[in-house]
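Note sheet for the following structure.
Let's turn to chain A:
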Amino acid sequence: MTETIEFILDIFVIVFLITGTFFVLSASIGVIRFPDVYTRLHASTKAATLGIAGIMIGAFIFLYAEHGIVSGKLILGIIFVLLTAPVSAHMIGRAAHSSGVKPWSHDGKTRDAYADSLAEKKQQ
Partner candidate 1 sequence: MISNLAVLPIVIPLIAGVLAALFHKKLKVVRIYSQVLTLINTAVVTYILFYVHQNGSVVLESGDWMAPFGIVLVADMLSVALVLTTNIVAIACVFYAPKSLDEKQEEFYFYTFYFLLITGVSGAFITGDLFNLFVFFEVLLMASYGLIVLGGGKVQLRESIKYVLINLFSSMLFVTTIAFLYSVVGTVNMAQIAERVGEVEQTGILTTIAIMLFFVFGTKAALFPLYYWLPRPYIAPNPVISALFGALLTKVGVYSLIRVFSLIFVHERDVTHEFFVWIAALTLIFGAIGALSTNNIKLVVAYNIIPAVGFMLLGIGVYNSTGFTGAIYYLINDMIIKAALFLLVGAIAYLAGTSDLRKMRGLIHHYPLLGWLFFISAFVLAGIPPFSGFIGKLILLQGAMEANHIVVAIIGLASSLLILLSVIRIFIRGFWGEKDESIIPDKKAARGFALPVAFLLFFSVLLGVGAEWFYPSIEGIGEYLMNPQNYIESVLKE
Partner candidate 2 sequence: MALQIILNLVIAIMWMFLAETYSVVSFLKGFIIGALLLFMLRRFIPDAFYLTRVWKMIKLVLLFIKELLISNIDIVKWVYKPHKDYKPGIFALPTELKSNWEITMLTSLISLTPGTLSVSVSNTNDTIYIHAMDIDTTEEAIEAIKTTFEDAIMEVTR
């Protein structure tokens, strides 16, 4: 019985680790491939965050299955990352925008409602 459970848990570990790592790698590739800082933010905040959560869950399960350790701090770490990632992304996005980075566009026409509204305000 316990062996089966352990086996299943191990499978879980492997699955979590692999998917997690896959997402992390994808995020990095995204950061390389995407054309501007905003699109890169998409990649890094989302894929990397999830990936890391996957790896951590894998580690959590592993430590529980192999050593019977329930590591609260790991869970805390996951939650923390999940909660903070979008905030970080928002902050970087805002910083990028206010430091004048224009969003990339496929046809050269920038669609930027924010910049437009700022320009309007200035005119007023």
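Methods note: a residue touches a chain if its C-beta (ideal position, glycine included) is under 8 Å from a C-beta of that chain, and two chains touch if they have at least 3 such contacts; residues count from 1.
Regarding selection, all candidates are chains of the complex that A comes from, given by their letters.
Keep in mind the model is a prediction, meaning the values are calculated, not measured.
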item: Given options 1 or 2, the chain of this complex that touches chain A; value: 2
item: Residues of chain A touching candidate 2 in the complex; value: 23, 26-27, 29-30, 33-36, 38-39, 41-43, 45-47, 49-50, 82-83, 85-87, 89-90, 93-94, 96-98, 103-107, 110-115, 117
